[in-house]
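Only one protein chain is missing; all other protein chains are in place.
Read from first to last, the chains carry the letters A, B and C; within each, the first residue is number 1.
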Amino acid sequence: MKPESESAGVPAVELKGITKRFPGVVANRDVNLRVMPGTVHAVVGENGAGKSTLMKTLYGMHKPDEGTITLNGEQVVLHNPSDAIARGVGMVHQHFMLADNLTVLENIVLGAEPKRWGGFGLNRAAARTRIREIGKQYGLEVDPDVLVENLGVGDRQRVEIIKVLYRGARVLVLDEPTAVLVPQEVDALFEALQVLKAQGLSIIFISHKLDEVRSVADDITVIRRGTTVATADPKTVSSRQLAELMVGSELPSPQTSESTVTDRPVLEMKHVELVKDGRHLLRDVTLTIHAGEVLGLAGVEGNGQAELVESIMGMRTVDGGTITLAAENITTWTTRRRREAGIGYIPEDRHRHGLILDAPLWENRVLGHQTRHPNTSGPLVNRAGARADTERIVGEYDVRTPSIDVLASSLSGGNQQKLIVGREMSGNPKLLIAAHPTRGVDVGAQAAIWDLLRNARAEGLAVLLISADLDELIGLSDSLTVILRGELVAQVDPSTVTPEQLGSAMTGAGEAA
Amino acid sequence: GGGSDSDTVDSGDSPTSDIKVGLAYDVGGRGDQSFNDSAAAGLDKAKDEFGVEIKELEASNGETDAAREERLRLLADGGFNPVIGVGFAYATSMGKVAEEFPDTQFAIIDDETLAETPNVTSLVFAEEQGSYLVGAIAAEASKTGNVGYVGGVNTPLLQKFEAGFKQGAEAVNKDIEVQVKYLSQPPDFSGFAAPDKGETTAQGMIDAGADVIYAAAGGSGGGVFKAIKAAGADHWAIGVDSDQYLTAEADVKDIILTSMLKRVDTAVYDFVKSSVDGEVLTGVQRFDLSDEGVAYSLSNEAAIEPFTAKADELKEQIIGGEIKVSDKP
Amino acid sequence: MNKLNADTARRIGLSVAAPVLAVALSVVITSIVLASAGNDPVETFTQMIEYAQEPRTTTLIINAAVTYYFAALAVAFGFRMNLFNIGVDGQYRLAALLAAAVGGAVELPKVLHVGLILLVAVIVGGLWAAVAGLLKVYRGISEVITTIMLNSITTALIAYLLTADKLAVQVEGSNNIGTPEIPASGRVGGIDLVPDSKLQVYGLIVLAAIVGFLYWFVIERSRFGFDLRATGRNEEAAVASGVNVKRMVLISMAISGGIAGLVGMPQLLGASYTYSLDFPAGIGFTGIAIALLGRNTAIGVAIGALLFGFLDTSSQILDLEGVPKEIVLITQGVIVLSVVIAYELVRRYRIVAQQREVGRQLSSAAGSEDSKPQGAQA
Partner (left out) sequence: MSTTLEETPLEKKAPLLGLSKPWRMALYAFAGLVVLSLIRVITGANDLTSAGTVNAAVMLAVPIGLAGLGGLWSERAGVVNIGLEGMMILGSFGAGWIGWQHGAWAGVLMAIAFGVIGGLVHAVATVTFGVDHVVSGVAINILGLGATQYLAGELLADSPGGGETQSPPNSGLPKPSIPGLSGLLEPLESKHWFLLSDIAGILRGLFTNVSLLTIVAILLVVLTYVLLWQTPFGLRLRSVGEDPHAAESLGVKVRLYKYYAVAVSGGLAGLAGGFLAIVASNLYREGQTGGRGYIGLAAMIFGNWRPGGLMMGAGLFGYTDAMQLRNAVAVHALLLVVFALLLGLTVLNLYRRRWISAGVGLVFAVLSLIWYLNTDELPGPITTMTPYVTTLLVLSLAAQSLRMPKASGQVYRPEGK
């Protein structure tokens, strides 16, 4: 570890003794952070360590309870984001901050609009040119006039960054920008970052992917339980050491032990078609998952993964082909019937599809298992049974919560995810659909979830695994399929393929081995 | 609160009486420039003449019989006697309350289902007779042979107006066209309070050839008058209840040919008077052409003059019984 | 452990605080309005209270509440899954009309007769509401529009049906018109609930209690209720969990309408025995306010219904005492607002309190926490 004082000159950002309390938690306690101009400064830490909170403080979204913020040597008080923006601080949030129903242009200029009609009108033309300029300058091209809802995550990410650059930010905060990107997109992003750096901008970069961090960062600050515990030099520190600083635990890597694949097909899809308004969302999808097999589905987000999952779940009715579960044709079954037949579902977006945030944990345990013991008996909800079983899950899956009566919203992301996994594992399913099971989950929880998947697989569970984290995908899968524009375009062998090959297959660039 | 300005016993030299009159309005209450106001006028007259103490209570929209019942009961309980209910809506409730207070004399306007109850006086009107006359006048005045009837709310009571008007018009010109429109359907009583709809409807009737329109629509009548006024010469409106030539806005009054007078004020006044005099009216008190309880107004002299002869002739025939006016359209 | 008890104690304290605060707030505002018009608030309120305590009035209040209760439950049922049934008003009027027509047309043994009438009412109300449900499910039209439109359509429909040549009979000498009177076998007698009151409480108060219980039981305890609440709170998650939302919309709309169908029954079977021009209208809209006031729970709604019943009834005495009775409307509006505001204020207070507590805990536990990080740095 290197001493604080090495880097010379006035820091672009200096946070001293920041403390921020929220009901029930201290998100930040006496945090210190110095970011030098023209550097990429990584901040790492577990889920709930307080990274985002710290950044929100720096971005003026809330005032710290204690501590000072100093920008370019000048101590400042930020009452709101406008203050931060005015002082050249810009932030790309962990969760996209984009209005779907507005155009890219509208999203970007919002709050800093170019005027016309003597300052009265919105000058769309001027905005377009400006956005195109920025696009060229940093290789961040997007069509300003499409609605954001029609964009994939990569493009949304770009829009977010353009938003910040459009405001002429000198300090750029990126909160887990790579969580949803494929390697190629990540590289593109990093290239852009290098350009920015070269122009003297300072970048604060948050990520759970420690290799990434080490490759891009100039300095690293580690946060644990809301406070800064160390700074590290990316050139010297290893991912394992970083992980230990973060959690004091080993950095797990997803490695499948010997294959448990049987010849018993659990899920079979034959020539499945899904058409909406003449557009093929899924074209001629045919795949088989056997008991004890983990089938990895690789693909850039928005290429039909969601649709494929929803077709299996019965949330969409397919326009052609058949779906069979354990030799039963379930093509026309309702979602509930499929779940009862033994399909477990870890949804991609836990807040939208996985949980009722303003319901207590035990009710969330019932969700998706409304018709099954021990949650319900006949037409009635069996509260005692459900509560007892929730306690079991909380225990077995190490869900960190004061009680099973707290609202799901009060759990940290990782713990919410563990609850969902536990829920979907119970009632021993035949097939588990796991979409991004460890997205935004810290290394500790990650390891736990990976183990769960492995064990279940060993017991003969069939798993459809979808993940943007290619290491995870390669590490856990027995076989890998690549989906592109709704078609299964390639089969690759997880034991031989590299993330880069996989990535190019996903983008349709070159066929992987 | 209708009571607040008028519930004190008169002071000064005006006569006083120990009679306390309670009156329960229909929805709209005092100041509706229509039916209720007409009752209020009768009550005020009685108050000024006999110095009776009065108490007025108001109905609220869409209320239950229980509420009406309670209203009457409060009055009877408070020692008010007689107690008057304005409008047929009070029939059921008054039936109940009258039994509870046998020593209180009640009166109800526009209903005679309680004829059998000894302490309830029914004050009813032959609206169809008066409407018959204005119908005849309308037919006479019409050059296009096309007249209109605008009813406020589609209730049997208003249908009596319609029935009389049609018969009267046809009596004069058997192939006259009578356009009929009600502005709203119960329980939506906005038809009595929608001058704009009145105007639109009247405008439509005029465009369809009508040149005389009978507005039996309470406050919505004003709209009808506007439309007639806008239509210009040779178009006439006929008012209702009170003499609207006297009450309407100055700029439209001249096009009000006549009004079908329904003397609710007289009825109320007579009834109060009778109880002041000690020989209270009981049973069914029917007000019709014979006693001027219904009539047509003459205040727009120049305009009405040419039609009075025929109208009065028909009036005599109705009183004499040669003409029977049905109250069903 | 005992800290937990202290917590629960405070939570209870706070949940009591909200309603109290709400009532206080509305009393203050109402008083200001009263005073501004030169009426003595204290006197006015005492008049209202005293009047409410007369046995006769108490009965009236309860009866009003019974009717309101059905209306509010109907609305609340929809709200529980984010369906806004503004159409309760139309639904109950149409239901009452047809139920009255059927009830007046047949002669049956007591139980059957009453049962039949109630059944007709529930079915009519349910079907009429289901129209909105269908249009939402198959044509995606917001139930807000449909129910608003259906209310007006109902009015026209009733006017069309309530004529002598259709469902109604014209009583000689009456300017009213209504369905034939329901014979004794189809009526529900009152109950002497309030001691020494001449009036009786609607017999159907029993039904109200039952429906109230069922409402609670279905929503809180049944699987269906679970699905319903899940859909209301997070539709997408509900879909993923296997709830068929379209079916839920249809069913809940129908049930909401079915309950709405009962709104007119106490009046019909307990008082008027006929649907006529002066049949009470607009209760559906009052129902919305009460449902929201009662926060869509069976108990809360019951309290709200009684409160509204009290205010409505006491407007009469105000009128008699020469106090503008419109004050009652104002009070009702203010109460609805102040209740929700009170709850919000209490919620915020709770957060602040929590934050302070966390702060205190820290300042005590700080020392032990800080040691570990230092070690890691070395």
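Throughout what follows, contacts are C-beta pairs under 8 Å (C-beta built on N, C-alpha and C of every residue); 3 or more make two chains touch, one makes a residue touch a chain.
These numbers come from a predicted model, not from an experiment.
Of the chains on view, those touched by the hidden chain across the whole complex are A, B, C.
Which of B:D110, B:E199, B:D288 or B:D327 touches the hidden chain is settled by the complete complex: it is B:E199.
Residue in contact with the omitted chain (choice from A:K16, A:H62, A:R225 or A:H351): A:H62. Across C:A18, C:V263, C:I288 or C:L320, the single residue that touches the chain missing here is C:I288.
Against the chain not displayed here, subunit A makes contact via residues 22, 56, 59, 61-62, 80-82, 85, 91, 93, 97-102, 106-107, 109-113, 115, 120-122, 163, 277-278.
Residues touching the missing chain, restricted to subunit B, are 1-2, 4-5, 28-33, 37, 61, 154, 180-185, 188-190, 193-197, 199-201, 203-205, 207-208, 219, 222-223, 247, 249 (touch as defined at the top).
What subunit C contributes to its contact with the hidden chain is residues 33, 37, 81-84, 86, 135-137, 139-146, 148-153, 155-157, 159-160, 231-232, 235, 245-246, 249, 285, 288-289, 292, 324, 326-334, 336-337, 340-341, 344-345.
What we mean here is this: only the chains that are shown with their structure count from here on.
Taken as a contact graph, the chains are arranged in an open line, each linked only to its neighbours along the path.
Chain centres here are Cα averages; for subunit A and subunit C they lie 44 Å apart. Rounded to a whole number, the gap between the C-alpha centres of subunit B and subunit C is 38 angstrom. Counting only residues that touch two or more partner chains, subunit B has none. Shared interface positions of subunit A, i.e. residues touching 2 or more other chains, are not present. By the touch rule above, subunit C contacts subunit A in their complex via residues 221-227, 229-230, 233-234, 236-244, 351, 354-355, 358-359, 362, 369-370, 373, 376-377. Interface residues of subunit B facing subunit C in the complex, by the touch rule stated above, are 1-4, 7, 55, 57-58, 60-67, 70-71, 73-75, 78, 88-89, 91-92, 100, 110-113, 115, 122, 124, 154-157, 160, 185-188, 284.
Per the touch definition, subunit A reaches subunit C in the complex via residues 1, 21-26, 29, 224-225, 227-230, 245, 248, 313, 315, 334-340, 345, 347, 352-359, 363, 366-371, 376, 379-381, 383.
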